[in-house]
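Of the protein chains in this complex, all but one are displayed in their positions.
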């Protein structure tokens, strides 16, 4: 028996695999086995009812997708009443994603969803803070520290801060979230992007710009997850372009304690369970008893790999202390 | 005859297509017709001789590549003596890319390459500034403004500032470069990223992290180019994932006056000339006489496209004023 | 309501309740036949694996079109079932090559496998009382309407199909629909018979003759608005099958919404799981 369990951000998870917010819902209950997940993560909810963005809301790009869904929401009250109780029929813990446009509303919402049946709160701080010129909370370390502190005071539940990859210094934002009292970091949300229909000269999204996700972002988000795992001591949950167990392993190896799978489920409806199965198979095949042993196992020894099957002599390390081009 | 000429950053270009720094060299002279390019852009040179980074220096990822070449360089003196004169046999203007790790060395280098045969200087300010804790100049507006100003004083040649997509607020950096006296902006360099070989648990690059380029980055860089074109009045040159004329058109439509093609040339050696041909063909087929008419022609009218061939009623715009999820 | 219900898909006009769709699965189908129907449309027939669930008329599959040679569709593509043959464990699509995904699909050869996810969405409901129905379709809409004819006939409904197209050679399914027992009327742009007033005349005639107690429409906003007007005028039951770009296909991503009228308010509904078949009166077409 392979032990896939991990402790992560205040929760004990049966395995490190969970859905990414906005790509998962009760509608999938008939499609794959919910009991196989490490946790549930809901679509972000907002205090009030919202419509979301104009269509087209998605567009495909090479190896990825753009979305500008916005956050259509039935409001917090309806969510607490109608949705949360329905998750109690399954064992995995429920993580509720929340967002709001002011610190007050955000804190209120955190209180509202701190109810029986909710195991942790994921805070989507990639949304604009209307009290800070509309800049997203997670764009800067200061605003991140403040909002996390506010929310830390508002709830006793574990708090997972979901960062935005659009920040210039994600590692500093990660540290700030930890300082503010976050129990885990989700790295990261979608990357702001756009595409244009050359024939009509219109943006392919009704909202002009949208978030990029899927395999195309994986190398960028993996780098950020690695930087955050080095900068923070709280667990990092990798999220961005993970489609297969191999992708998940990359994130675990650079130091993530868990992963979220989003866009991949749109292409392969059973992607989440396939990743769990794949992790187990990988451990079995490589003689790993506990997935914990994979976490943070990145090998940084500088052996230049040799294309001809021998070890090449290491080159002068001093000459190598250069930036990437 | 389609008029592909554009004026851009102090130069009159026969067409808006040029190579991206580090992906072009005299070695290609036998491979495609150099006379067909809008301009030449050299690999970044540094003041002194450098070795570059350890191997493996490249790695492929879905629809893109990672590189950590570093800037191997024979030094400025050898470059001015041996390389610059050889470009005089062709008509397109020569843009020399330079970089250095201190403002002083950067300014000296700008002076050194301000010689006969050089039409403009592209400043690669994505490199670390050793006097600012190793943070790249272009990560923040202030350091960008300062270095551009320093270089502005050092040379009379047109100055193109090449920005880094790793900055959190690229539009602010663009404005700062303009304030500092740049004549054009190149948007952008590679995005910091990484990948891991799950079998060896080693980073796929000898340098651990490297720059992502190729089709995977296009939607992100296109968004940044659009933001910079709105924020600045000087020309923006789009660079990131452009492989075809359609890709180039997307950048022109969002407001770029020219484009650079990099990684695509590694897959299709004649990519640069193919993009020029494709732009001409597109203009011919769509009845456009001058490529200038395409620049900045993005259509932002909110017509929700209807999948069924009619115009759907526009939804409530107020409800749509939401952030992307 | 005291009328006998033939099937749980057959509901009284007053309160059309939607049947719950069968549980969707991801499966590898095998291409049986792949032919050009006319210059624009292709017919793809697939063998399903043993035990695969079967679609109801109006439901769709989400297709993983093959990648390669410069065509790299990323999303799945939604496609209505055109022919459902549960007894033979077969399925047919009628489709038009419009972009990347359908172009990739057009390269499938007999014997190739094709990854499908479905059946998805909510299909057509029939009125009670064996009431006569009228189908109104154009373009790709004909594909979606296809399986409604035998389904309605088997349930005892008289069916009239009004098929609209740009030119006579682009009208599809005429023979199939006739063979399945429908009266077929074709209208085309080329013959000048497809304009709204003319089609409206045909519909009014059918209503007057008692041949149109319910209206089904697909493939054209213009025709949808016409059907809405006629149905409202005569208080007819009606449904419309709608299209929207899809990512997940199962209701979680909210990209496939369209606007609907509900108690005087505009609301968004997801085409993939609240449709693709919707009450005619509520669609904002």
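Letters A, B and C mark the chains as written, and numbering starts fresh at 1 in each.
The rule is simple: a residue touches a chain if its C-beta (ideal position, glycine included) is under 8 Å from a C-beta of that chain, and two chains touch if they have at least 3 such contacts.
Note that the structure is predicted; figures quoted are calculated from it, not measured.
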* To do: Based on the whole complex, identify which of B:155, B:244 or B:265 touches the chain you can't see.
  => B:265
* **Interface with the undisplayed chain - residues on chain B** => 22-25, 27-28, 30-31, 43, 51-52, 55-58, 60-65, 67, 69, 72, 214, 265-270
* Structure fact -> Missing-chain contacts on chain C, rising order, are 66-69, 72
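To be clear about the criterion, only the chains that are shown with their structure count from here on.
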* Structure fact -> Cα centroid separation, chain A vs chain B, in Å, comes to 30
* **For chain A paired with chain C, centre-to-centre distance based on mean C-alpha positions, whole Å** => 38
* Asked: Among the residues of chain A, which ones contact at least 2 other chains?
  -> 22, 51-52, 55-56, 61-64, 67, 69
* Please set out, as single numbers or ranges, the residues of chain C touching at least two other chains. => 244-245, 258, 268
